[in-house]
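Apart from one protein chain that is not included, each protein chain of the complex appears where it belongs.
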Amino acid sequence: MSNLEFLFEGEVVDTKVERRSQTIAVSIGDQEMVLLPAGDNLYSAQIDGRKVSIAAVRHKDKYYLDIDSVLLELTEPSAEMTSSGTGEEGEWDKIFAPMPGKVVKVLVEMGQEVQEKTPMVIVEAMKMENQVNARAKGKVIAINFQAGDQVDTESPIIELELEASE
Amino acid sequence: MSNLEFLFEGEVVDTKVERRSQTIAVSIGDQEMVLLPAGDNLYSAQIDGRKVSIAAVRHKDKYYLDIDSVLLELTEPSAEMTSSGTGEEGEWDKIFAPMPGKVVKVLVEMGQEVQEKTPMVIVEAMKMENQVNARAKGKVIAINFQAGDQVDTESPIIELELEASE
Amino acid sequence: MGKLFNKVLVANRSEIAVRVMNACRVLGIPSVAVYSDADTHSKHRYYADESVHIGPPPPRESYLDIDKIIAAATETGADAIHPGYGFLAENPLLAKKCSDAGITFIGPTPDAIRLLGNKVESRLTMADAGVPLIPGMKDSSGDIEAFQAAADTAGYPVIIKAAAGGGGKGMRVVHNPEELAAAVEAAQREAGNAFGDDTVYLEKYIVNPRHIEFQVLADTHGNTVHVFERECSIQRRHQKIIEESPSVALDPELRERMGASAVKVAEASGYVNAGTVEFLLDETGNYYFLEMNTRIQVEHPVTEMVTGTDLVVEQIRIAAGEKLSDAFFHLTQRGHAIECRIYAEDGENNFMPSTGEIVHYSEPVGPGIRVDSGVLHGSQVTIDYDPVMAKLIVHAPTREMCIDKMITALNNYKILGVRTSKKFMIDCMNHAAFRDGKTYTNFIEVNMADRDISLDAYRDIALAAASAAAVNRPQVASAVGDAKQRQPSPWEAIGAWQIGDVIHE
Partner (left out) sequence: MGKLFNKVLVANRSEIAVRVMNACRVLGIPSVAVYSDADTHSKHRYYADESVHIGPPPPRESYLDIDKIIAAATETGADAIHPGYGFLAENPLLAKKCSDAGITFIGPTPDAIRLLGNKVESRLTMADAGVPLIPGMKDSSGDIEAFQAAADTAGYPVIIKAAAGGGGKGMRVVHNPEELAAAVEAAQREAGNAFGDDTVYLEKYIVNPRHIEFQVLADTHGNTVHVFERECSIQRRHQKIIEESPSVALDPELRERMGASAVKVAEASGYVNAGTVEFLLDETGNYYFLEMNTRIQVEHPVTEMVTGTDLVVEQIRIAAGEKLSDAFFHLTQRGHAIECRIYAEDGENNFMPSTGEIVHYSEPVGPGIRVDSGVLHGSQVTIDYDPVMAKLIVHAPTREMCIDKMITALNNYKILGVRTSKKFMIDCMNHAAFRDGKTYTNFIEVNMADRDISLDAYRDIALAAASAAAVNRPQVASAVGDAKQRQPSPWEAIGAWQIGDVIHE
């Protein structure tokens, strides 16, 4: 029996893993899930009488999962959050480029109030324009790049003051 | 530069391996072969202007090779020969079953002189009968199993006294 | 059959380079890869018989540098160049410089590429050849009678568009002549307010258009054939993501007419080799020429699976001066094929490109399943190039079975490390509109807009899967001498290797 900890959508969850003769059993609270190994990094599980097909691999402190084609990424809470520039797991007050590229257009102004999903900036990379939206409600307090600037994924393009409710 | 030693068809051969920027260079005597890695365990080489496609993997002190579909197995001379029951690399004075099975028929008699390739015994395994031939010239000095006996790959079915020339 | 070429250089990368090299292998022709620094360890380089480095990652300094490509061919003794799609495929200059260097360009002539690359000129040519174009006004005009005449010629419904247009402003669909005058005036007002320019024009309004294209092949002996249609209506950002053949919208009579038009387009432009004629098809069976693509298309495999042909092999044969293979004079469509493009982009987040390392890779297998892939376990997906990683193509006797098979195959195609649109495509495939064949070009806007994947439903199984992956991490202790551990790729392992290191234990 091993005890593990994961971060799922901002929540820290404990699991217990146990090896059975043919399966791997995982307990999450009162719930028990049984996985059947099905090849390298592949598993299957029965949920409500239906087979679920799973690929799961750990790579550099991140868990990459494919569950019936739904893709998820989990981390361990101990992993350093701040090193991940794109703010995938927090830092909702900063707007990063999804990948290195060129700023095409900044869509908001200093002081503007934005909602979750408000379009913030368009960045061009891989021959395509990508619109980056706000991930939370807040007020624009810094615009660090302008159209034409090259950006990486480490420096925020826009910074927000989040609403207290967040 | 690394120095390696292999057993090829009974001969001990030294090689030197060197990493180049894109290739692996191997020297065998005056000869140099250049391999281009081509994926997991896969390589290619140009021989007389023709591309040769190679798979090569080391597993438990044995090297398994596929060179344009010719399959070869090499060992390091340091590997224990006698632990390999089927006598693949020596022990030509003993006739082993190629795999666990049942002796169908012993084809030689005590004292019989045999040549290389003389049929010695038929062993049934995997639903098929397999004829095992002598690997060298010699005289039968022991027949340890009879028709109907179960055999494994560790105990010789027949033993030979090899001719001095061998 | 003698060798058609001594050696073919493939001036491309990723899945299409591998695809072309497969055709070379079948024909017994050695192939040469070119690669940039970003592709030193890429699949297309592994796949070739030899490879030539052509520069740094930016395409302009490598895959788009014609002189480097020609030099690589000359250096390796390649007597033909296949351009794949994208990059230099439709650049007449590559075709021209090949010809100057005595190298065969596997594609059409520079003149045909130039003509068909010019939208205005090519439309005039096609109008002269009697190929239908979307009817409408040739130039904008404020005269209401000109609008009425144009509308009568085009046939209702028509659409009024702002010349300065965009965003739906100044746009009006008109269904009958009585509404026309008022609509033109309203559109002019709206355009004037929105753009400061009230010029509007009129063209036929295409109701529920589908994107239908015909594959054509022409040899140097005067034979031009079409290889039936592909329907590519499912697009996001004007880029096709799901293609199929045959189209549910075509009956044999319409197929024959459109095919004949496609052949006419090819003949009118003096076309040789493989090309694709794109049409817009409306709900009533009227079709309109859009353009002709002068290359092999991303979606060519659906045609191959339905007709049992090898289009890339045929491209090479044609370029070598061979007559079209017999098979192309007795073509039939059999069963149904669908292709899904596997891009490195996030189907759950507005198709945002995704980069990273592929940390798990396993392909679906089975009868009627084909994967054309440019990536391997360990491949790096970078920002340097197009995000297409692979294509999954499935064939089955009927469209319904093909859809079911595609869903199964997508589920069994496991790529971890970058995000893909797999789930998005499964949801498309499961949508009643898709199953009913209501595949219009606005399919994604209309049907997939309010799609929302709640990850909460996956919470427990995700945590269980991650837990299983955690206990399956490589055990360092057991790795010693345990060859069951997969060998790392040669480059990885050599990276850690030191000069003077003694390998023997």
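Residue numbering begins at 1 within each chain, and the chains themselves are lettered A, B and C in the order written.
Please note the rule applied: a residue touches a chain if its C-beta (ideal position, glycine included) is under 8 Å from a C-beta of that chain, and two chains touch if they have at least 3 such contacts.
Everything numeric in this text was worked out from a predicted model, so none of it was measured.
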item	value
Which displayed chains the unshown chain touches	A, B, C
Option from B:55, B:142 or B:162 whose C-beta touches the chain left out	B:55
Contact footprint on subunit B, counting only the chain that is left out	2, 4, 6, 8-9, 13, 15, 17, 19, 24, 26, 28, 31, 33, 35, 37, 39-43, 45, 47, 52-59, 63-72, 74, 98-101, 125-128, 130-131
Absent-chain interface as seen on subunit C, which is shown	1, 19, 22, 25-28, 301, 304, 308-310, 313, 325, 327, 332, 334-335, 357, 359, 363, 365-368, 370-373, 377-378, 395-398, 400-401, 404-405, 408, 468-480, 482-490, 492-497, 503
Residues in subunit A touching the chain absent from view	1-5, 17, 19, 22, 24, 37-44, 46, 51, 57-60, 76, 78
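Heads up, the rule we're going with is that only the chains that are shown with their structure count from here on.
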item	value
Inter-centroid spacing, subunit C versus subunit B (mean Cα positions, whole Å)	50
Contacts with 2+ other chains: residues of subunit A	none
